[in-house]
Every structure is written in C-alpha cells, then in structure tokens.
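Read the structure below first, then the notes.
Let's look at chain A:
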Amino acid sequence: MLKVIQLDKTYGSNKHSLKNVNFTAQPGEVTAIIGPSGAGKTTILRSINQLIRDDSGQILLDGQDIRQANKAGLRKIRHHIGMIFQNYNLISPLTALENVLHGRLGAKSTVAGMLGLYSNEEKTEALELLDEVGLKEYAYQRCDQLSGGQQQRVGIARALMQHPKMILCDEPIASLDPKSTKIVMDILRRLAKDKQLIILINLHQVDIAMEYADHVVGINSGAIVFEGATKTVDDDVLQKIYRQTDDAKTVVSANEN
Partner candidate 1 sequence: MKTSFQSPQQFFRQRRLRLSVVLIILIGIYVTSMALVNFQTWTSIAKIPAGLIWLFHNFIPTERSISYLGPILYQLWRTLLVSISSTIVASLFALIFAILGAKTTTPSPVFRIVIRFGASLLRNIPVVAWAMILLFSFKQSDFTGFLALFFMTLGYLTRAFTETIEDLDAEKLQALQAVGANYFQCVFCGVLPEAASTLTSWVLYMIENNLRDATLVGLLTGTGVGFLFDYYFKSFRYDAAGLIVLLIAILVILLELTSTQIRRAIA
Partner candidate 2 sequence: GCASGTSTSSSSNSSASKGKAITVVFYPNESAKSFAGSRDALKKSIEKATGKTVKLQTTTDYNVAIQAISSGKAQLAYMGANGYIQAHKLSKDVVPFAAQSDGEGTLKKATYNSYLMVQQKDAKKYEENGKYSIKNIKGKKMSYVSNSSTSGFLVPTAEITREFKVKDSDKDKLTQSGQFFSKVLYGGSHQGSAVNLIKGDADVAAFDDADLMPYLKVTKGSWDKVGSTFTVKDDAEAPFSSLKGKSVVNIAMMPVQQGPWVYNTKALTKDDQEKIAKEFTSQSFADNEKIFSKPGAKTPMMFPKKTNKTKLVKVTDKWYAPTHKLVGY
C-alpha cells in the first residue's frame, strides 16, 4: 500500500506546488490522479520516487518512508517502483529487448550494469514480458522504429522487468491514438489485477479515468480536492476538480487547448 502523508513541495521561493497532500493507493487497483494542467500531478509522481527531492512530509510504501532512505537505499526502493512516461523515454537506438532489460539495472552491480551483462534468465524473462505486452516479434527492432503505442508497451515491459510493487504512469497515453490508448490501458488494468500492483496514473482524459480507474484522486492548485472510488465521481466532483483558480489560469501547458 502507498500512503502519502502531508506532502509539501515548493519550487523556488514563493510558489506552493503541493500543499498538504494526503492520499492512499491500494495494490490491485488502478488509482487515477486527475486535475487541470499545472495542478501538480507530475510533481506528486516525481516526489514519490524522489526524482524531486526537496519536499517535506511522508511517503510510505508498505510502511517504509521513501523520503528517509539514503542514496543506496533509494536506488533499491526505486528499483521496485516502475515509471512510465508520456514520451516513453526509451533509449531509441537500442532494441526493445535491451530497453526492457534496463529494468534490471537497479538490481545489478555497477560494472555488470555498465557493460550490459545480463543472465540468460533475465533475457528470457524480458522476452516473456515483451510477449505479455504483445510485442514478441518486435524484440529485436530498434525502439525508434516502433509506433508510439508499441514504444509505450516496451516502457511497460521495462517497468515490469523491475519486479515492481508499484508503477507510476505520468500521462502514459497523452501521445497515443485511441486504439493504442485502449491497448495500453487494458494492459495496465490487467497488471494491477493479476500481479496485485499499485498502479498510479496521471490522466488528463476524464473518460479514460472513469473507464479504467478503481480509485480517483482529484487535485487542483496543489491541493487534494477529492479522493474516492471511481463510481462516486459525479459532475459536481469534476466541477470542483477542474475549477479555475487564479493559479491555474496562468499556467501554460502544451497539453491543453
């Protein structure tokens, strides 16, 4: 279980990006974080695996506070948290298989990782994971030769390769066409159920959130304004989440239009 307690984050000096954020996410469930652009969705996710570090509060993953970990400890924790990005962020000239294997880096010694020495078991597992996301035939294809949806699925396989307890997804489908969106979201939902993972997804599309999430966290201007089961989300709730604040108005984002 992921428990975020009183998380606070200020960029620079004056701007409060996260204010006293509290929420929980359960294994086996898809938790969607929705909110207007600039609300702080990305900031939350990046705080959870501490890609953003100077924050305050508590982030408990199965009872352990991620924020207290030292450097080595953090690497170990990160190794168990998969992350999926809007732009996939694969190493493009490498094959799909190698990108999936990168998921093992956090568990390897520096030298073995540097030289890319993977055991046969790891390689076989990587192939199986690619199979699981429907990309077995593309294993030896360069990633930049894959379509967006395919790349995102490689990203998922890479996250799975970490044997994660939790997967964080930052707008995983924003760059995808509807068909790919469906494939990717189906996979994520299936993973949550089958492997009992905590899946946390930042989403812009409310309809997708409604369709796939079990649990919804609504955020506006850095503050949690709603948390509850998906079926309890109604128009009033959406109104509250997407309410225009002065803060939100000034935000520029390419996603919005």
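Regarding selection, all candidates are chains of the complex that A comes from, given by their letters.
Everything that follows uses one rule, which is that a contact is a pair of C-beta atoms (placed from the backbone, for glycine too) under 8 Å apart; a residue touches a chain by one contact, two chains touch by 3 or more; residues count from 1.
Predicted model only: the values in this text are computed from it and were never measured.
K.L.:
Pick the candidate touching chain A in this complex: 1 or 2?
P.N.:
It is 1 that touches chain A.
K.L.:
Any idea which chain A residues touch candidate 1 in the complex?
P.N.:
Chain A residues touching candidate 1: 49, 51, 75-79, 81-83, 85, 87, 89-94, 98, 102-103, 105-108, 110, 113-116, 158, 162, 252.
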